[in-house]
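A single protein chain has been removed from this complex, and every other one stays in its place.
On to chain A.
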Amino acid sequence: MTDAIVETKGIEVRFPLPTHFLAREKPVLHALNGVDIAIQPGESFCVVGESGCGKTTLGRTIMGLQSPTAGEIYFNGQRIDQMDEAARKPIRRDMQMVFQNPYASLNPRRNVFETLAEPIRHLMPEKTGPEVRAQVEEVLAATGCDPSWQRKLPHEFSGGQRQRIAIARALVTNPAFIVADEPISALDVSIQAQILNLLDDLQAERGLTYLFITHDLSVVEHFGTRVAVMYLGRVMELAETDTLFSAPKHPYTRLLLDAIPKIEGGSFDNPREPGELPDPVNMPPGCPFAPRCPMAEARCRTERPELRTLDNGTQAACHFAE
């Protein structure tokens, strides 16, 4: 698949941890352990997993906010992970990010116009003043923001309004690809629907491609075209959304689906054993999920299953998936 808009090949990210100066081995946290994904244009590619699974690191690495320790990242066929800042600048126009917490991601001392004009001035220096203003107004209208907001500061807005402004900031350079990292999880239920609809509309109007990072499977089911389920820095299962929900192949995916509270009730009636994530510093040699897996056998603790394609097109990293 060479027509992917974003492609990662075996990316790894390791964070060195603070060490005692006499220690022989330097402990390293494995945040990403060889992730291969290819996002096609127009997709809403979702990444789900629990905290610490590396989903945010994956988004940040693709955006160039974190350099990979190994592996390759391609954007429209062009390798971007080793580019210097100057070469990367034109690409930054085309890929932007929306962060989780709009209370933290907007500069509190900068009014909305300044917040939105900054990316244009920085990434599109050829634009004149009136062009910048026109572009800011266009994107405000497209994201359902009132033009009168331009002179206001972030504290004057509610959470939902702030997230609209953050989305407007991401769109102001007319990108083709957006990484949205938990864009609705800091918002109230009635506001979540507004923002999800906005993202849907913008995708239809502007032909955007999303990498949507979330922990919420019900949002994935509604929003995603394909889903990657991550666990401890690895993709455990990658499938079309419908397939993942109707025929989950990896036991971890099944555990996640089983954990969603159901509106009809009844799924919390039986006690569940405490599940523990293995230490990401001293990773066990076998399958990272083996300690929690109901199907685990001796083989799972020694031999790590590779991600392989099954008959129905799903990719799963499990010895027993079929």
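We take it that a contact is a pair of C-beta atoms (placed from the backbone, for glycine too) under 8 Å apart; a residue touches a chain by one contact, two chains touch by 3 or more; residues count from 1.
One rule holds in what follows: contacts and distances are computed from a predicted model.
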One chain isn't displayed here; going by UniProt, is it "Phosphoenolpyruvate-protein phosphotransferase", "Ferredoxin", "ABC transporter ATP-binding protein" or "ATP synthase subunit b"?
"ABC transporter ATP-binding protein"
Considering the complete complex, identify which of A:Q96, A:T241 or A:Q315 is in touch with the unshown chain.
A:T241
Tell me which of A:L153, A:L196, A:M283 or A:L310 is the one touching the absent chain.
A:L196
Would you indicate which residue among A:V219, A:A239, A:C287 or A:C300 is in contact with the undisplayed chain?
A:V219
Extract the touching residues of chain A with respect to the undisplayed chain.
50-51, 158-161, 188-194, 196-197, 200, 215-219, 221-223, 241-242, 255-256, 258-277
